[in-house]
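First comes the structure, then the notes that go with it.
Missing here: one protein chain of the complex. Every other protein chain is in place.
Just so it is clear, A, B and C label the chains in written order, and each chain counts residues from 1 on its own.
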Amino acid sequence: MSMVCLSDFEAYAKKYLPKIAWDYFAAGADDCTTRDENILAYKRIRFRPRMLRDVSVMDIRTKILGSEISFPVGIAPTGFHQLAWPDGEKSTARAARAMDTCYIASTYSTCTLEEICAAAPGGLRWFQLYIHRNRAASQQLVRRAEALGFQGLVLTADLPYTGKRRDDVRNGFCLPPHMKVKNLEGAFEVCKMSLLDPSVTWNDIYWLRSLTRLPIIIKGILTREDAELAVKHGVQGIIVSNHGGRQLDEGPATIDALVEVVDAVRGRVEVYVDGGIRKGSDVLKALALGAKCVFIGRPALWGLAYKGEEGLQDVLRILQDEFRLSMALAGCASVSEIGQHLVQFSRL
Amino acid sequence: MSMVCLSDFEAYAKKYLPKIAWDYFAAGADDCTTRDENILAYKRIRFRPRMLRDVSVMDIRTKILGSEISFPVGIAPTGFHQLAWPDGEKSTARAARAMDTCYIASTYSTCTLEEICAAAPGGLRWFQLYIHRNRAASQQLVRRAEALGFQGLVLTADLPYTGKRRDDVRNGFCLPPHMKVKNLEGAFEVCKMSLLDPSVTWNDIYWLRSLTRLPIIIKGILTREDAELAVKHGVQGIIVSNHGGRQLDEGPATIDALVEVVDAVRGRVEVYVDGGIRKGSDVLKALALGAKCVFIGRPALWGLAYKGEEGLQDVLRILQDEFRLSMALAGCASVSEIGQHLVQFSRL
Amino acid sequence: MSMVCLSDFEAYAKKYLPKIAWDYFAAGADDCTTRDENILAYKRIRFRPRMLRDVSVMDIRTKILGSEISFPVGIAPTGFHQLAWPDGEKSTARAARAMDTCYIASTYSTCTLEEICAAAPGGLRWFQLYIHRNRAASQQLVRRAEALGFQGLVLTADLPYTGKRRDDVRNGFCLPPHMKVKNLEGAFEVCKMSLLDPSVTWNDIYWLRSLTRLPIIIKGILTREDAELAVKHGVQGIIVSNHGGRQLDEGPATIDALVEVVDAVRGRVEVYVDGGIRKGSDVLKALALGAKCVFIGRPALWGLAYKGEEGLQDVLRILQDEFRLSMALAGCASVSEIGQHLVQFSRL
Partner (left out) sequence: MSMVCLSDFEAYAKKYLPKIAWDYFAAGADDCTTRDENILAYKRIRFRPRMLRDVSVMDIRTKILGSEISFPVGIAPTGFHQLAWPDGEKSTARAARAMDTCYIASTYSTCTLEEICAAAPGGLRWFQLYIHRNRAASQQLVRRAEALGFQGLVLTADLPYTGKRRDDVRNGFCLPPHMKVKNLEGAFEVCKMSLLDPSVTWNDIYWLRSLTRLPIIIKGILTREDAELAVKHGVQGIIVSNHGGRQLDEGPATIDALVEVVDAVRGRVEVYVDGGIRKGSDVLKALALGAKCVFIGRPALWGLAYKGEEGLQDVLRILQDEFRLSMALAGCASVSEIGQHLVQFSRL
């Protein structure tokens, strides 16, 4: 099987993963409209490519919160990597380090934070967390992450309750007995999301702030109003995200929401986006519309499902090559030359 | 068979109902464009979900014309429930009461109003009527309904003649001999809609007003002009409806017409909507656009077809759970927090 | 086979006509985009139906150029009716008279004008003509038509050359040997459209005017500029038409062009439309947008193919019933109440 583009990895994963795992990773809420819109919305954006610009030396490196990465694509937080590959998040961490980019480890990892860090010492990593009813447990996780050298805290804001993913309900999705949400062992029992605290509000950002000196990135923002609140409450970054279309169905595609959020933020904090990235040119579009970096969720899992660490590196390398080529064909030799002039919208 | 969402009930009903009954319930006028548009129009509306709002305590109750219901979804008037389940409207009444919501009983019920009330004493019920050529018969129905404790009269305005539903013509649709439109027995013969008076005008609202102290709700309004006339003629409520797409084909989807009607009414009377509701998030959209409550037609029949009273409760419970979850994920803890800010249109 | 709507007749004709005949009638130019757009454009128009208006007495009669017809649907000129039914245009004439409407007989009839008139004496008929290179032949046709009591001359303006209909080219379409374009016998040989004069201009309207006192209706106008020229050159009526999508592909749908033409004409002459009428509600839309009457082409041929005169009457009766019902459901009791307020556009 020749792996030429990300869809090849998707087809592989669909074919070889256990159905319950594939369904879980693929799931969107309700009718999966938003999950699919995340992809379709990119297709509605047209480039305005410029010609005859010297693109002989390409520089695709960028910085996020001061750390340099090899290109503006990181790994979004997704749960349960052992469902995709036996080594789970350890493979993810190794691939991210090998490709010199940022990996956002999920609270719902099937390896501990310690295992993740030991697997790929020195890699750039952020830690994704929820605020639990049991605040002491959240506090403990933050302290562990900080101690382990994670360089950012990503607070997921769009999951007061879990979205309704029909296939998971039909499958009665649950982790196989030999896998565990190891970060939470002892602190609570898993497979019941009611551990999350649906009473969390913006003021809890201040509480989080009080626990750590790490930068706080808020994930799940889709409107200018919330972007404004995020800036006001002192976060360092915003990830425009709809949780891969797994939470509220029929909200905006993330690339559409990005424009609104970037507009509201006016450069005061960094803005990132996830959801629907399938080609290097999608990355270019996101950057043209103001994202500092994008994060990939499902494609990373497909890479893991294909060949673990190596498969994920393949995925990242393809995106990197495609991104570099798109930049060159659009007339940009470095990330700093990317701007809104590169695209026009034709919204449906 | 696992019933996860309303489409599951639809698939069940299509599989197990006699074809003539399924066709009758499913029928739309002419090309069924409006029937299908009712659903598609919801999909064109995008949420603007808000994050980090305390949604730990959810309150989804609302009031319609002063009566509290457990959530803003009632049962729209549809005919011939015995085609779906042997107990017919008695089961419908029981399910509505059990779920603590409003049931609009149709003139074209296969149980009498008395049987309906006896089956579920104390339930909140409105009575749907047409104005017949034989006004005395209409008057008698109004008096019966009022005496039986119905709390509202729903006048259907969009059926001066029956729409052209091709499948019904092809099937030669008629009630089976053992079913009867019991409310009209004696007064007239059925299966001929010519009993309805196509000369009815707005002035007949005054005549209806003179017969009863019950609030009058007019059903079938689709334009601002008619909404204005409805208010002017003293109705207490408006149901924006196109009769499930069974009357004039290629009129507006009800959710699109709702915006126009709400705008014209400016809060002077309550506005409701039916048609195309298939998910809890559709309910949220309708409320965001100004509906006080929505009513479901075909999904209620699918629930009946599945398991009678119990099946209809399943349908309502799913909608209730989905509505509550959508509210929470959109950042609303109570119905009063729902407003236009929650949605944006991208009309086709 | 139960004939409920016009599509039923289409399916019948497709099944039972010889392929070469079906292909000829169905043909559109090039990619058939305009042929299909004629139908799709109607579907993009939404009604704004009004309720509670007295529609107990329906009057659907109208007048075209002073002659009353039973409802605003006439028979458009199409050629070669014997391809659809042995009696050809004689059956068409009888059906039109029986239904009390107007029949525009084509120059390319397979019966003579005399046979057509003898078959249905007293029917309202217009004669469609082209201007031939041999002007004497055209003059002779005009004189014959006038003498036979035709009450209008319809000049087709959109056929300086025949459009490219791929299936006809592939089939090598030609009339079977036992059929003839009888009106032209002697005057010229058929199956070569080069008889038509591509040098015709607006000034030829004056020449035509000089030959006859019959009203002149020009067929094939699609722009405001040409509508203005038509009025200026003294025609009595305009048929907005794209020849059923058989001439220039990718021009406007006729219902879209109608709006522009009606606007330009400002009531100075009557405007009609053909192309894409498949339901009674299409007729209502055309009238709402300013047409005085519509003409049907292919559906008339399907009716003929089904049962000759009787089949065409069936088609007309279905359209009549559907039109009356649509009017009533939209709140109009007579044709004079139809107006632009009944529709809204949502152009693609």
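We adopt the following convention: contacts are C-beta pairs under 8 Å (C-beta built on N, C-alpha and C of every residue); 3 or more make two chains touch, one makes a residue touch a chain.
Here the structure is a predicted model, which is why all the values come from computation and not from measurement.
The chain that is not displayed touches the following shown chains in the complete assembly: A, C.
In the complete complex, the hidden chain is touched by one of C:Ile221, C:Val265 or C:Leu287, namely C:Ile221.
Touching the chain that is not shown, out of C:Asp23, C:Asp249, C:Glu270 or C:Glu309: C:Asp249 (per the contact rule at the top).
Listed by residue number, the positions of subunit C touching the unshown chain are 30-31, 33, 157-158, 160-161, 163-164, 166, 169-170, 197-202, 204-205, 218, 220-223, 225-226, 229, 247-252, 347-348. For subunit A, the residues touching the absent chain in the complete assembly are 2, 4-5, 43, 45-56, 279, 281, 285, 321-322, 325-326, 328-330, 344, 346, 348.
By definition in this document, only the chains that are shown with their structure count from here on.
Rotating subunit B by 90 degrees superposes its CA atoms on those of subunit C, with the angle stated to the nearest 5. As a whole-number value, the distance joining the C-alpha centres of subunit B and subunit C reads 42 Å. Centre-to-centre separation of subunit A and subunit C, using mean CA positions: 60 Å. Of all residues in subunit B, those touching 2 or more other chains are 348, listed in ascending order.
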